[in-house]
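The structure under discussion appears below in the form of structure tokens.
A single protein chain has been omitted from the complex, and every remaining protein chain is retained in its original position.
Naming follows writing order (A, B and C), and every chain is counted from residue 1.
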Amino acid sequence: MTSTRAPELATLLVSCPDRRGIVAALAQLLYGHGANILDSDQHTDPIEQQFFQRIRFDLSELITDRGTLERALAEVAERFQMNYRLLYAARPKRVALFVSKYEHCLYDLLLRHRAGELSCEIPVIVSNHPDLERAAREFGIPFVVVENTAATRAAAESREHALLKEHDVDVVVLARYMQVLSADFISRWEGRIINIHHSFLPAFVGGRPYHQAYERGVKLIGATAHYATAVLDEGPIIEQDVVRASHRDSVEDLVRKGRDLEKFVLARALRWHINDRVLIYGNKTVVFD
Amino acid sequence: MTSTRAPELATLLVSCPDRRGIVAALAQLLYGHGANILDSDQHTDPIEQQFFQRIRFDLSELITDRGTLERALAEVAERFQMNYRLLYAARPKRVALFVSKYEHCLYDLLLRHRAGELSCEIPVIVSNHPDLERAAREFGIPFVVVENTAATRAAAESREHALLKEHDVDVVVLARYMQVLSADFISRWEGRIINIHHSFLPAFVGGRPYHQAYERGVKLIGATAHYATAVLDEGPIIEQDVVRASHRDSVEDLVRKGRDLEKFVLARALRWHINDRVLIYGNKTVVFD
Amino acid sequence: MTSTRAPELATLLVSCPDRRGIVAALAQLLYGHGANILDSDQHTDPIEQQFFQRIRFDLSELITDRGTLERALAEVAERFQMNYRLLYAARPKRVALFVSKYEHCLYDLLLRHRAGELSCEIPVIVSNHPDLERAAREFGIPFVVVENTAATRAAAESREHALLKEHDVDVVVLARYMQVLSADFISRWEGRIINIHHSFLPAFVGGRPYHQAYERGVKLIGATAHYATAVLDEGPIIEQDVVRASHRDSVEDLVRKGRDLEKFVLARALRWHINDRVLIYGNKTVVFD
Partner (left out) sequence: MTSTRAPELATLLVSCPDRRGIVAALAQLLYGHGANILDSDQHTDPIEQQFFQRIRFDLSELITDRGTLERALAEVAERFQMNYRLLYAARPKRVALFVSKYEHCLYDLLLRHRAGELSCEIPVIVSNHPDLERAAREFGIPFVVVENTAATRAAAESREHALLKEHDVDVVVLARYMQVLSADFISRWEGRIINIHHSFLPAFVGGRPYHQAYERGVKLIGATAHYATAVLDEGPIIEQDVVRASHRDSVEDLVRKGRDLEKFVLARALRWHINDRVLIYGNKTVVFD
């Protein structure tokens, strides 16, 4: 219900063992504090007996205050053994882009951000090459070169980690960042690094997937956005898409077609992540789109 | 939460003016009677200020009884000016198929039904031609020929209406039924007749849409499943899809490609309807898929 | 150019090492004998330096005769080291369907055949189970049960081979035939057995691909039609397609969605094969669609 005050939106993401009464408990809790539910989506995994819910609500007519609401929520969460996150829209996510030499994903995200498609802040772009500095400058975003090779990885990642802290970053996007991250780095940012892989995973893991696709003679090529995990190309999948290919397509044609896929799939995955629509469980995702 | 008793599923479909507290009121009501919410989906139209919700729940551990629950629901509904439908899964929808000479949609629906994809009963097939009787017989479904021309329409529709009553039909599917229905017949079955139109509406309304598409040189052809209304091809759209076409496609090729679209789109629309996933408002639909 | 006589269509499929003058030689050859080219499509693989062409032409105004044309063609073929096939439309391909217990692909092909979408003959349906006999009978096609287990494979395949010879079969379609064929059987029918695999190959090779897809949490599921080779699921791919999946889809939902994919993809692959649009080279296909 549209209120006369400016809305103060928040999102609650919940997962817990499935049992009776969860939906009612949360609805009652929010209503009791004067929060108005705008949108709610829910899923139960019947095999894992796991419950998931996303609730978006308006706090502008709260009859208590946020602290009270948060304490009440903590109590309900304990009762139902919930993992939960409560996110206030007034504090948009802060996204760091990691890039190398390819500009297509970087421009795509920056243009979408400028067009208002991505409700986030982009405080910093990190690259292991200086090539894309000009693009960053054009959009007025700090661009930091951190050289990163097998030999210098530890120092480089330490520098990157410090940069992310300094810029208060919530999520890292590997926008065709052509450098493997250490298991340690990934575990520190677990569930907060989104990578774009240029194949329809689990087909063509590893390097040069377009070459692999060409060799195998597939009739569709794909791209996959997923959370990075220690095992390369094995993380929870957020989004995938494909486009038709044929015998007429050279590897270069596949690369060209793939660029469009990579842009789309990565942008969609990031959009869902920053809108708090993605829940990880096990090695899968629930996407409330 | 999976109960030890056999589940007794029900679905509640609600639409009403948007206001604060609807979600909590329904969740509390169901929980208070011992109904367990399995799935809930919700939508608010911010322009029309209209609220929509679909809740699926299990009644097997109800602590009152259905009559009590229904009375309590009626009270809540009155308070919020709700339109609502409460549907028990134990009573699947009864679907009448209207056909003429084309067999593709008929076979598609009958095969899907036999494969368990469509949770409904199909007590009768009505046709204005005898051609498809054999298909009906093969699937063991009564087949009734009702000749229907402009001259005999009133009598024919009266006969059809009686058949639908006799077979306790909930929804009529026009599976490429090549006969215009009267406004009177349609209004008696308002929101309960699903038609498949062989174009991407609103492009190519009226007759011979594949010929129209060929003439216009479009690069995609489509199909549209919609609720029938008095104005031909103008009813609320449930589902649409398209497939690529090119200069190489003759009208016959478009017809062939279109058959697949028609089957898919109609089957998906029917599936959503019988699973109580579609709400009509104004000339649009909300599809909780 | 439409002739006044009834057209006598033929198709020439050619592959050879790429060199100058091939197109002109074939066009000149056909024109010189009075054959009228209706359609021609061509492809050069720049890496393998291999040339491929499909020419469809009308023989109704031939100024020599077929024997003369065939001898002239043999001469040109020798000059250019061509592999080629010359196929007369008056002799449609003869297709054997191998099935087990799933009816969806079988019905789909039989209904498409009856609708005139597949220009072939279907002289026999072979199954390792009696379940689908009724469907075969309904369409008036001989149905032969050949039990086939690991123990009886040699005898069974010998019987199958004899059946294919007896019915003068050109191509075998494994329409969800749930039995592994021996390398020997496959090599005797090399390039003439089309299989439908229920995943987007090379993802999820082997058994239970829908279960594998569910476990991995992919956001699209696929199907692949390919020529059978001795190495399971590794043959040349003819066609592939995908459909969206989500966390809401159980394995059963994936199976249901996959059935539609399997039908489509297999029907398209068969259609291209019987219309002489597919050329195999190495482990890939050229599809002149």
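Simple rule for what comes next: a residue touches a chain if its C-beta (ideal position, glycine included) is under 8 Å from a C-beta of that chain, and two chains touch if they have at least 3 such contacts.
Since we're looking at a predicted model, the values are computed, not measured.
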item: Which residue of B:S119, B:S158 or B:N283 touches the chain not shown here; value: B:N283
item: Contacting the left-out chain in the complete assembly, out of C:L9, C:A27 or C:L163; value: C:A27
item: Residue among B:Q49, B:N83, B:S187 or B:S250 touching the omitted chain; value: B:S250
item: Chain not shown, touching residues in chain A; value: 103-104, 107, 111, 115, 117, 138, 256, 259-260, 264
item: Residues of chain B in contact with the chain not shown; value: 43, 45-47, 200-204, 216-220, 222, 236-242, 246-248, 250, 283-287, 289
item: For chain C, the residues touching the chain missing from this view; value: 1-2, 18-21, 23-24, 27-28, 30-32, 36-44, 46, 49, 61
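One rule holds in what follows: only the chains that are shown with their structure count from here on.
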item: Inter-centroid spacing, chain C versus chain A (mean Cα positions, whole Å); value: 42
item: Distance between chain centroids, defined by C-alpha means - chain B, chain C (Å); value: 37
item: Two or more partner chains touched - positions in chain A; value: 43, 46
